[in-house]
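Starting off with a structure, shown below.
All protein chains but one are shown in place.
Chain naming follows the written order as A, B, C and D, and within any one chain the residues start at number 1.
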Amino acid sequence: MKRTGVFVCHCGINIAGTVDVKKVAAELAKHPGVVHAEDYVYMCSDPGQNLIIQAIKEKKLDSVVVACCSPTLHETTFRNATKKAGLNPYRCEIANIREQCSWVHREKSKATQKAISITRGVVEKVRRNESLEDVSVPVTKRALVIGGGIAGIQASLDIADAGYEVILVEKSPSIGGHMSQLSETFPTLDCSQCILTPKMVEVSKHPRIKLMTYSEVQEVSGYVGNFKVKILKKPTYVDPDKCTLCDECTKVCPIVVPNEFDMGLTGRRAIYIPFPQAIPASYTIDEKACPGMFDTAIACGKCADVCKPGAINFDMKPEIVEVDVGAIVVATGYDLYDKSMMAEYGYGQYPDVLDGLQFERLLSASGPTGGRILRPSDKKEPKEVVFIQCVGSRDPELHWPYCSKICCMYTAKHAMLYKHHVHDGQAYVFYIDIRSGGKNYEEFVHRAVEEDGVLYLRGKVSRVFEDNGKLIVWGVDTLTGKQIEIAADMVVLAMAIRPSKGMDELAKKLKIALDKDGFLAEAHPKLRPVESMTSGIFLAGAAQAPKDIPEAVGQASGAAAKAMAILSRDRLFHSPTVARVIRNLCTGCGMCVSVCPFEAISLKEGKAEVNEILCEGCGTCSASCLRNAIQVKNLTPHHIQEMIKACLGG
Amino acid sequence: MVSLDQLKEEVKKALSSGKVKYFIGYENIGSGWQVRPAFIRQPEDVDRLVWTPACFHNLVRFLHDEKRRRAREKNPDIRPVGLVVKGCDSRSINVLLQEKYIERNDVYIIGVSCELTGVINITKLNQHLNGLKPQKVLFGSKGTFKVIVDDREIEIEAPDILADRCLECPANFPVIADVILGEEIKRNPGNRYQSISAYEKMALDERWSFWQQQFSRCLRCYACRSVCPMCYCDECVADSIAYAVTAETTADEKAQKTRWVERNPELSENIFYHLVRAIHLAGRCVDCGECERVCPVEIPLRLLNKKMEKEAKELFGYEVGFDPAQPPLIACFRDNDPQDFIR
Amino acid sequence: MAAEFEPRIVAFLCKWCSSAGADLAGVSRMEYPPNVIPIQVMCSGSVSPLYVFSALSHGADGVLVSGCHPGDCHYIKGNYYARRRLALVKKLLEYIGLEPQRFQMSWVSATEGVKFSQLIYDLVKELKPLGPQTKFRRNY
Amino acid sequence: MVNNVYLPRIGEIIEIKDEVKGARPIKTFRVRLTDGPIFSFRCGQCAMLSVFGKGESMISISSSPLVTDYLQFSILKMGRVTSALHEMEPGNLIGVRGPYGNGFPIESWKGKNLIFIGGGIGLAPIWSVLQTALLQKDDYGELMLIYGARTSQDLVFRSELQQLKNQIPVHLSIDVAEPGWSEFVGFVPQNVLDKKPSPQNAIAITCGPPIMIKFVIKALKDLGFEDDQIYTTVENKMKCGIGKCGRCNIGHHYVCKDGPVYSWAQLKELPQEF
Partner (left out) sequence: MMEKTILKSSFPQWIKSLQSFKVFIPKRENFGWELSSNNQILEIASDYTYPVVPPKKLIFPQEEIFFEFEQNPDNGIELKEVLPEESPQVIFGVRPCDGRAVEAMDLVFGGSFEDLYYWRRRRQTTLVGLACHQPPSENCFCLSVEGSPYSEDGLDILLTDLGDRYFVKALTEKGEKLLSEAPSLFKEITPKDREEKERVHLEAQGKIKRHLNGARELPEKIKAIFDSNFWDEESSNCLRCGICTYLCPTCHCFDINDETKSLAPLRGRRIRTWDTCQFPDFTMHSSGHNPRPDRASRLRQRLAHKFLYFILLYDRFQCVGCGRCISLCPVGIDIIEVLTRARNHGK
């Protein structure tokens, strides 16, 4: 490239006050290949821009350098001007001689010299710039939402309401998630089912939502706007269209297994409906439980016998459905920390040591006790209940270092509701400190203490053991330093929130990262909290970090909005300054693949290949390549070397 | 003891069964005691093979030639190439696997244990013999070398004439092989970074004057790079004597090729070349010591690579060549990598 | 009497943090010595050791690489790679006998205009007594 | 004082013409020497052109020795130096040293029919002979040009070729058919076989890509040409131009000094290292 124009801006006196702009222009005019150099009082003004346009046309410039303010301010301005003159915008570069020169120096001769050096460097850069066009790809206007909890439901509804198709995949037989198990929700104490069920129904009725329950994502390929997803649809052995919900089948089914919905506090049959309001409203045969599913069948077939509509079909096979989507929302939710890790509290050992969700089920009117609080062991009303917070959370040595966030609130709710049920009972809460940041949250905790007399004890419980029908809780009150021993009837543990089981595998399929605690990693903790590091994949709900319902719903709507921003476009455009592989230099060592933060590089037939839509042009790959075989367009090692040379007077 | 007969037997087996395309081992140069890489193509040629303390060459390097040949040929014979490797050499195979330069079944590996010795340094041997000319140099028993001089047999304690790298070897036993000859005997390497400690302790200017002297005599014959099992790039970014150009390469691409190092052998260019080589070998060099051995003007290149090896270990806990599945040193990081040098 | 030696520093600044920090120093009119020539790169992770060597070879008296603080990288982890890679470069350069002051790395965020200007002050102050960098510089 | 053979003279580009555009562009440069008249040379000789700061490249002179105002070079953009040359403009200065090489033995061709067979940029060295023969038309018998390129846009000297058609038979070809192309479609050797130049009292001069030369020679042999009736040029990487740097040799011949012109009779005796 041989016809560069250099335009030096005075910026009033902002630049010209410290930098001899005439001299900069004059020196640059001598630079080889610079055929035009001039200065002007405000380059960004219309007359200034016109100077550039005119010079490009008259002098047949093939590249332009504007020495002015920071590129963050006017790079676009000048590139547009360049474009107007018929030159590719990437043939225009900015030399920052204001923020990084005139404004920070006083001595005119030195500042001028520095401005010359900077501009020379940029001249050498721009003349090596390629003319580039934005990268563009078409968009499949359909979203995939993974997880049918409240976050997934909300995201699905938002996207579908905006007019796009949604495929909602849920691994269990019904959507609803953990929210459907809850009794009442803090801080308003409204009934969880009551507010959730309408939304579940809306999902099932929505013309643009395709619900796939009892299904799992098996394989994801492609990239933003153009994902290809394989979904495994597990057989339920019951045709939902035929099932009339008569419930005759469960009556004859001889097999009883623990009921997941009731957190094992009750049993269910091998053929079951997860809960009465389940969506889709249909039965499922649990193939792990039903003996009829094994080869050596002692298949009783009783359910099929009693099913009048003939909805039961033992020949149903797993099915793989392939879908194309443009964006993905991951809302896989949470599970509670594995109880076996908590031996010291007797969880799993003593029936009256419960976790928070089990307690929710006891509180729930649809629960095993019909909403009465009774000890699982003897069905007696507990008179002293100890709630322990931070079980497995905030414990970097033994368990997890993070705060599970919702336990303070739900424990307060549990203690409060307990008191509402058992007026003469006493609730104790062991806590480290109370975190009640949230609208009306602090007031809620105060209500528990003040109105319901919940006894908050600051300290940790060291041990829970059974003695004479009582659960002895040993702890320390760290405020008084006293040892505490409580003989309780029931202990409720606020177990740590963990990402739901199997999420690590799903993350691998999606090629999105996990944080150090195993939750999904967001692209930027502050500025891109609902995006994953992979373009086009968004995060919602507790899969990203523990959150309560309003937060999960809020994030879901955020993720939906992000997804819609993609789906609303016919094509996606992307900056063309992306990495390029020089194939004959590439040996396929894969270093670039490992360092790429965006999964934009893959190895194909022993050579690296860049997905230009995913590449953000950061250049980490290029610095890692021992052969300079991968380079960011318009900022290649060659550009840098020539800039160094020119800047240093070479 | 590694049995030469067994080695020959294994090679013969591999060749006559057609399992390997050809086999690279060592043979004597002429009738002397020194050795060179030997390409054995016929089972009946296995008698050329030797295994002596002068087998310092890292034969893994020849896999580059094989790879290039395969790329050139239309219907290449893709059977594995057989190789004799020592502990250090085997680690360079691991690095090539790590960098996907080769696949495991591209190579059939006969590993030999260095047991209590290793390979010799010829300069040390000559000094030790004080002007006498050796006729044969052999492995002795229990960590010694047997040197035949004037039909006399001299026993030399291994550390007296061992190559420096062997004195600092972290694993004198092949870490990857199809067949292993010899026993796995742990030899205590002592201080693995002994050779560089003196230089690390030097004052800055003293160190500079040392390196300045070393680099200023570099001829840029590129023997260091040519012999290196890790220097497999078709075109070296530092200074190319080969351009990876195809018919598709455009004139602009050729014109814009970055020339980091000029062809002149002045100090600045020599330093640039060696700096790039050192940094590019960081986390990849297995300290086979070949670069230093082949240098005709004896620039102590090992000292550079050893320094990088030490820093990789001390700063990042990184060891080279033991695990082909680990990510390359500079393609991974730890959240707590040291950053006390950053302001 | 010869004029006081003025070192020339090549500074590779990442676009999102350090160059923005330098811009902030400008907006806030925080004066610092004009000895530094900024070269904006997308990310500190894109700074190859070759760039550092090349700057020294072409006569830079000092080289600075500056990026986002750990955890703040616009590209999530580029600065972590830079940190590891350039730690090795620094060790190597010092081992060859280059004064440690001549190659430096810093974290400067977009809000740290003060830090940036102070950093340049400090670098220049440290480099002045060393005189011109001739060890790696091309004679021609 | 011995002449310093490595020191170029300064030449000024006085005219540049785009011959071929696109990915493999060709430009024709006319160069005068700033310090005096151009050197005398023989057809087929080359000159070492330099772009200062980029290096040197050996380029065959495409003008006739009978033209003494300038030297003409037609240059395909190929690497570092030729790319830099392509960026130059009239008035720019380059280095020129030469002439180098043996050149065509045109004195011994007097009275003979000359058949010029070129492909792509290979027309350049031929052009010098062709122009000379045209200027001294009485000294030679019939002249004929067979010339081809990949596409019609890749033909060099397009306007000159049109004029040339008025003077001698010109048979053009392109590799694949194009709309509006009325002449031969196919490779140059096929065109040679198609036009069947007679070996009678003839000399064939061929220049182009190695693969083309190979098949042109085969075609000529098929038409009855003897080895010493066929002349071609050889190209190799060169640095010094004077047979010292050691890289352009084919056998003991240094192409820069002893070549680039060979009769097939000579060339087939040499190692095929080009």
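As a working rule, a contact is a pair of C-beta atoms (placed from the backbone, for glycine too) under 8 Å apart; a residue touches a chain by one contact, two chains touch by 3 or more.
Just so it is clear, the structure is predicted and the values come from calculations on it, not from any experiment.
Undergrad: When the whole complex is taken into account, which chains on show are touched by the absent chain?
TA: Output: missing chain touches A, B, C, D.
Undergrad: Which of these, D:17, D:32 or D:54, touches the one chain of the complex that we don't see?
TA: With D:17, D:32 or D:54 as choices, the missing chain is touched by D:54.
Undergrad: Going by the contact rule already stated, which one of B:93, B:107, B:147 or B:227 would touch the omitted chain in the full complex?
TA: B:227
Undergrad: Of A:30, A:379 or A:526, which residue touches the hidden chain?
TA: A:30
Undergrad: Could you list which residues of chain D touch the chain missing from the display?
TA: Counting over the whole complex, chain D touches the hidden chain at residues 2-8, 10, 34, 50, 52-56, 78-80, 82, 93, 95, 210, 235-237, 239-240, 242-252, 257, 271, 273-274.
Undergrad: Which chain B residues touch the hidden chain?
TA: Touch with the absent chain occurs at residues 29-30, 34-39, 57, 61-62, 65, 217, 219-223, 225-227, 240-243, 245-247, 249, 254, 262-266, 290, 293-298.
Undergrad: For chain A, which residues lie in contact with the unshown chain of the complex?
TA: Chain A touches the missing chain through residues 27, 30-32, 120, 124, 645-646, 649-650.
As a working rule, only the chains that are shown with their structure count from here on.
Undergrad: In contact with chain A and with chain C at once: which chains are those? Just list them.
TA: Correct list: B.
Undergrad: Starting from the Cα centroid of chain D, hunt down the chain whose centroid lies farthest away.
TA: Centroid comparison gives A as the farthest chain from chain D.
Undergrad: Express in whole angstrom the distance between the two chain centres, defined as the mean CA positions of chain A and chain D.
TA: Computed from C-alpha means, the inter-chain centre distance equals 66 Å.
Undergrad: Where in chain C do residues touch two or more of the other chains?
TA: Expected reply: 49-50, 54, 77, 81, 85.
Undergrad: When you check chain A against every other chain, which residues touch at least two of them?
TA: In chain A, residues 595, 624, 628, 637, 641 touch at least two other chains, as defined above.
Undergrad: Can you name the residues of chain D that touch chain B in the complex?
TA: 23-24, 77-80, 82-84, 86
Undergrad: Mind pulling up the chain C residues that touch chain B in the complex?
TA: Within the complex, chain C touches chain B at residues 49-50, 53-54, 57, 70, 77, 80-81, 83-85, 87-99, 104-107, 119, 122, 135-140.
Undergrad: Contact residues on chain C for chain A in the complex?
TA: Within the complex, chain C contacts chain A at residues 6, 8, 10, 19-20, 22-27, 29-34, 37-43, 45-51, 54-55, 58-60, 71, 74-78, 81-82, 85, 117.
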